[in-house]
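A single structure is presented below for examination.
Every protein chain but one is kept in place in this view of the complex.
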Amino acid sequence: MNIKVLYFARLREEFGMAEESIALSEGTVGALLELLRNRGSVWAEQLGVGRNYRVAVNQVLADASAPIKAGDEIAIFPPVTGG
Amino acid sequence: MNIKVLYFARLREEFGMAEESIALSEGTVGALLELLRNRGSVWAEQLGVGRNYRVAVNQVLADASAPIKAGDEIAIFPPVTGG
Amino acid sequence: MKITVQETDFDAATEISELCANNSRIGAIASFIGLVRDNSDGDPVTAMTLEHYPAMSARVLRDIVEQAMQRWQIGDVTVIHRTGKLALCDQIVFVAVAAAHRHDAFLACEFIMDFLKTAAPFWKKEQTAQGERWVEPRATDEDARRSWLDSSDISAR
Partner (left out) sequence: MKITVQETDFDAATEISELCANNSRIGAIASFIGLVRDNSDGDPVTAMTLEHYPAMSARVLRDIVEQAMQRWQIGDVTVIHRTGKLALCDQIVFVAVAAAHRHDAFLACEFIMDFLKTAAPFWKKEQTAQGERWVEPRATDEDARRSWLDSSDISAR
């Protein structure tokens, strides 16, 4: 299935992209993160264990066990600093 | 000695005056209040025991024991309700 | 510090921008506006007259602001209290506190309002269809003032 993945702020800059479409076989946030980490280099580094980032599925914060279905919009971003 | 006495809000209306000059023999807030209560009627009623009012000597809140000297400005008023 | 007692209305945005002008350390401004409310415990209020003790009112407001400045890390403060005739929904009082951090600004602003309500010599007279009446002090205002005296932590309530 295909999903849309968005990156914001520092992660957008580190990854050098704001958005991509990804074909995912297993439908969880954890599986997506594993796929991204397996790209190595900056992906493995920024999404590694102990790194502080957030994931939203369809604009709602989610953890690694959260399910993903076709067409979902997943966003990965650093802790927020607005206000 | 002569002092100036000011009345505000409900007390100003009850007493029918905003300000008067009073010749006081003993120089305390308590003595002034006693003098005013001795006028009877609305004065005795409004300044009687258990009535809720405030006294300021030269713009600073004071209790019955506070000294009064010639030329002082004494104000008597109900609890405040601004803001 | 700007402390004003005036009959004329005020513009909150102007006051706020003057408060933070020329101070780039200010990151937070907490403010409060009190309005003439139809509090309807009784007859609907149509207007209000605010009386004060001119020689004392600004002086008490200044004392309150100075207490807040000793208690919290705050920058400049503006307090405006109107007097005279006011209509329903008119602005009565404005308090704005500038600070580096927002919690100090919020606490100082509420502290100033709670003491203003219970210590500054202003009196409200409400106009209703049934005539005029002096507003009675509210016990909850006195409770609010006391809550600041009880708090052992200098920064919290």
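Order as written gives the chain letters A, B and C; numbering starts at 1 within each chain.
Methods note: a residue touches a chain if its C-beta (ideal position, glycine included) is under 8 Å from a C-beta of that chain, and two chains touch if they have at least 3 such contacts.
Only a predicted model underlies this, so the values are computations on that prediction, with no experimental measurement involved.
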Please provide the labels of all shown chains that the missing chain touches. A, C
Interface residues of subunit A (partner: the chain not displayed): 6, 8-10, 12, 52, 56, 59, 61, 73, 75, 77-83
Which residues does subunit C use to touch the chain missing from this display? 11-14, 16, 20-21, 24-40, 88-89, 100-103, 105-106, 109-110, 113, 140, 144, 156-157
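The rule is short, and it goes like this: only the chains that are shown with their structure count from here on.
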Find the geometric centre of each of subunit B and subunit C from their Cα atoms only, then give the gap between the two centres in Å, rounded to an integer. 26
Subunit A to subunit C, mean C-alpha position gap in Å, rounds to 48
Averaging over Cα atoms per chain, report the distance between subunit A and subunit B in Å. 73
Residues within subunit C bordering two or more other chains: none
Numbers and ranges of subunit B residues touching at least 2 other chains: none
